[in-house]
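Quick one: the structure is below, and I'll ask about it shortly.
Note that one protein chain of the assembly has been removed; the remaining protein chains are unaltered in position.
Going by the order they are written in, the chains are A and B; count residues from 1 in each one.
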Amino acid sequence: MSFFAVLPKYLPDLAHGLWLTIALTLIAAALGFLLSVPLVLALLYTKGIPRMLARLFITLVRGTPLLVQLFFIYYGIPALGIRIQPFNAALIGFILNSAAYQAEYLKGGFMAISSEQMEAAYSIGLSKWQAVRVVIFPQAFRFAIPALSNEIIYLVKYTSVAYVIQVPELLSQAKFFASDTFFHLQIYFLIGVVYLLLIWVVSKLSDMLEHKLHIPGFDIAHLR
Amino acid sequence: MPLVRIENISKSFGKNRVLDGITFDIEPGAVKVIIGPSGTGKSTLLRCINMLAPPDSGKIWLQDTEITAPHTDLIKIRQKIGMVFQHFALFKHLRAVDNVALGLHRVKKMNRSDAYEKAKQNLQKVGMQDHGDKYPAQLSGGQQQRVGIARALAMDPLLMLFDEPTSALDPELIGEVLMVMQKLALEGMTMVCVTHEMGFAKSVANEIIFMEGGHILEASPPAEMFNNPRNERTRSFLHKINELYGESK
Partner (left out) sequence: MLESVIYILTNIPLLMKGVWMAVQITVLSVLLGMVIGIAVAFLRIYGSKNMRRLVSFYEWVFRGIPQLVLLFIVYFGLPGIGINLSPFLCVVIGLGLCSSAYQAQIYRGAILSIGSEQMEAGLSLGLSKTRTLFYVILPQAVRLSLPGFTNEFTIVLKDSPLAYAVGIAEILKYGRDLIVSSFRPFEIYLAAALIYFVLFQLFYYLFKAIASRYQVPGYIISGE
């Protein structure tokens, strides 16, 4: 039987894997972003312990391999008596990672804003947090969009690592298929193309977002 | 009673003593121009007056409030002191009219339509009523600076601080900003300006303050300062400025 003759039987499984890949990416990107905002604010606008903790978290997460983190969460933490499903273990790992990386990108966006902006905000009587919320953050976010969309692309790619802790995502489904049918080259090639398509979609969506939020003076090209 | 009293303030950045015992009063309606070589603490002095850079020692009063006292409500104080920046410092993600309305809406808690109504009036004052919908990047430097002035004016300040408002502008754009400032002075606004525009200083200021090395070396009315400077340093500075910017009328 040829590759394309056996493929249809496995399509539902592969589709389910694709769905998990997309779900992992989207949830990790969204929750990671929510976490990254307090992280970057602690990093830039607090002193002492909150700042130190944020710095420590980002350094540790960015300084260790994702796979090792997943092993620690999936195999290590249950030894303390907490049971974690593979999908949830992967999700925790991805959320923490994307939070740390997004915080770093956002920080870049904040640093691109001149200190006069904060002074100007103070000079008309805004409070510190008001100034950060209505003046600084909207600008920092626009500066950070290209980097943030890169982070989603990284997430799409790195969800495949969840295969190693038995999350039945796209790569795992391809592996099952390959062990059943021995069409290794064909199936990995095929899902390689699927990943590339996913990434193409993400970069198109991010271009659209950038276009929608575009404001004269925020052309990213002149910054990089 | 003076509007602002500045009493013996000093400030250092690291080992660098930028302000060293500055004392002067600002009477209501006064227009003071601060001149002096760069790096002599003129900008820092302005930033002390609205506490963007609190002085290390000394006291500042706004009317009868000592604003250098701990626990002063700086947000209240800063609403009464407008500031215009060297590089305009417009909020780049907001249109001109949003820039002016922001403080009215968020700080003065006016409702949106009143805030925008007032913002438009203030844009009119600086001749920018037709450009309210543009983003800062779509405006020339002179236009941006006029919006910056409108943004500060909209808060109905008692005092306006100008930090080298024209030094980042191309020569042909300086005039439109100076004209707006001159009009403000004529209307009786109290102003403190750091500038190198000697023509403006001569015609509008009622006192020129010459600063160097964190000290006030000389303070006198323009006629006296320009015709008969008492201090040797003042004389040589004015001479250099005339060489650089041309003899002012």
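The working rule: contacts are C-beta pairs under 8 Å (C-beta built on N, C-alpha and C of every residue); 3 or more make two chains touch, one makes a residue touch a chain.
What you see is a predicted model; the values in this text were computed from it and never measured.
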Contact set of the excluded chain (shown chains only): A
Touch criterion as defined above, residue of A:52, A:196 or A:209 at the omitted chain: A:196
Residue, one of A:14, A:99, A:145 or A:161, that touches the chain absent here: A:161
Chain not shown, touching residues in subunit A: 60, 63-69, 71-72, 75-80, 153, 156-161, 163-164, 171, 174-175, 178, 182-186, 188-189, 191-192, 195-196, 199-200
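Following the convention adopted for this analysis, only the chains that are shown with their structure count from here on.
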Centroid distance [mean C-alpha coordinates] between subunit B and subunit A, Å: 45
Subunit B residues within the subunit A interface of the complex: 47, 50, 52, 74-76, 78-79, 81-83, 85-87, 89-93, 102-103, 106-108, 134-138, 148, 151-152, 155
In the complex, subunit A residues that touch subunit B: 114, 116-117, 119-127, 130, 134-135, 138-139, 142, 215-218
